[in-house]
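Complex shown without one protein chain; remaining protein chains in place.
Right, subunit A next:
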Amino acid sequence: MVEETPWQQALRYANRANPYPFYEELRRTPVARQPDGTYVVSTYQEIVALLHDPRVSSDVRKLPVPVAAPAEGSAEAEPITEAVISLEPNIITQDPPEHDRDRRMMTPRFVGPPHSPHLISDLEPEIRRIVDGLLDNMQGKTRFDAVDEFAYPLPVTVICKVLGVPLEDEPRFHSWIETALDALDFGPEAASEEMQSRLAGGRRAVQEFGQFAADLLDRYARQPGPGMLSAMVNEDGPEERMSQGVLASNALLLIFAGHETTVNLIAHSVLTLLRHPDALEKLRRRPELIVPGVEELLRFESSVQFWHTRSAVEDIDIAGTTIPKGAPIFLAYGSANRDPQRFTDPDELDLERCDNQHLGFSQGIHFCFGAPLARLEVQVAVGEFVRRVQNPRLVEDPPPYRHNQIFRGPRHVLVDIDGIHD
């Protein structure tokens, strides 16, 4: 049997809780060609260079199919891109100029500036109210699940409100998202029978989810309502309007991204702080550290560990390697954020870290669209958790992880507590 590369090992489910030792090995070859022809980039400098390189495409339609050579014992082509390609492009799978135009249209309605700079900050009272409610609900408990009862409900409620998605539909799209996420596997286990059957389910889920988004937009086209989606359907001048398909695809993206990444970030933040009682105590004493602290948590356990839809449109010479035209490129953010060439003592959690330009939200033109909202949510949630939860202790370490490698996060984080302060 062929020996596994550090990258393949990092992707094994058994290593989900701690992929970092494998990343460390991976960084010895900053740009590493994988057996399947993919180039995995694991060092900070190189990733940043590629994020700003106009010879790198994010358009999945430009990806050579199949991405992967069929894994051992399987005739299946790489599944993920197919499922994604079946949707219309959205802002993460587009290149300029389409990317720039669509993102430009969405920005003022979501992140605000320059037209409505207070869009996000005005949500703060609402976010506080939700977080307070979640913590109030724990009063009287001695144990709770920081994922199901804390990390999950906040981002979901907020994104539904921002986008104008009825909260009562949440269970439906939640299960589609879970199914789709569980179907993605980039590691050596992808070929297993189990993954193959999950894959079929995942494709169905993506399709149904796409239909859901399209229906919702149709409804808003007939009768405008609150939130960003309705605004995107109704407020544009005719020449600027996105096609229905592209709109639906972006709607799906926003629901999905607003749903998943923040959940993992809050869950990881709680987990990380419970593993570092000194940091937790420091944050309790100096609540103002929440702002740099959240940046450090983003660096330490970045929500998106790597991104997989980029490819080289030309030959690119980088770090002594030529990424040939047409090759898929995986950018390993989770590794870059622990690169000792960029961050001193990268495996230490330092809430006061200076010069913390992590890649937790990526960089360049695809910089996370929801970053301002995510920051605010996590700052409020983690800040209040630290302030109100009495003597929290991890029940199980490491906790069980979800299957997905990109949106890596714990499935449950059980916490024992003495109580909840007011």
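Going forward, contacts are C-beta pairs under 8 Å (C-beta built on N, C-alpha and C of every residue); 3 or more make two chains touch, one makes a residue touch a chain; residues count from 1.
In the analysis below, contacts and distances are computed from a predicted model.
Of the candidate names "Chemotaxis protein CheW", "FAD dependent oxidoreductase", "ABC transporter substrate-binding protein" or "Ferredoxin reductase", which one corresponds to the UniProt protein name of the undepicted chain?
Options "Chemotaxis protein CheW", "FAD dependent oxidoreductase", "ABC transporter substrate-binding protein" or "Ferredoxin reductase" narrow down to "Ferredoxin reductase" for the missing chain.
Which residue, A:Asp136, A:Asp169 or A:Glu314, contacts the hidden chain when the whole complex is considered?
If we include the chain that is not displayed, A:Glu314 is the one touching it.
For the full complex, which residue in A:Glu25, A:Asp53 or A:Glu235 touches the chain that was left out?
A:Asp53
Pick out which of A:Glu24, A:Asp95 or A:Glu384 touches the chain that's been left out of the picture.
A:Asp95
List the subunit A residues touching the unshown chain?
Interface with the chain not displayed, on the subunit A side: 48-49, 52-57, 59, 95-97, 100, 312-314, 364-365.
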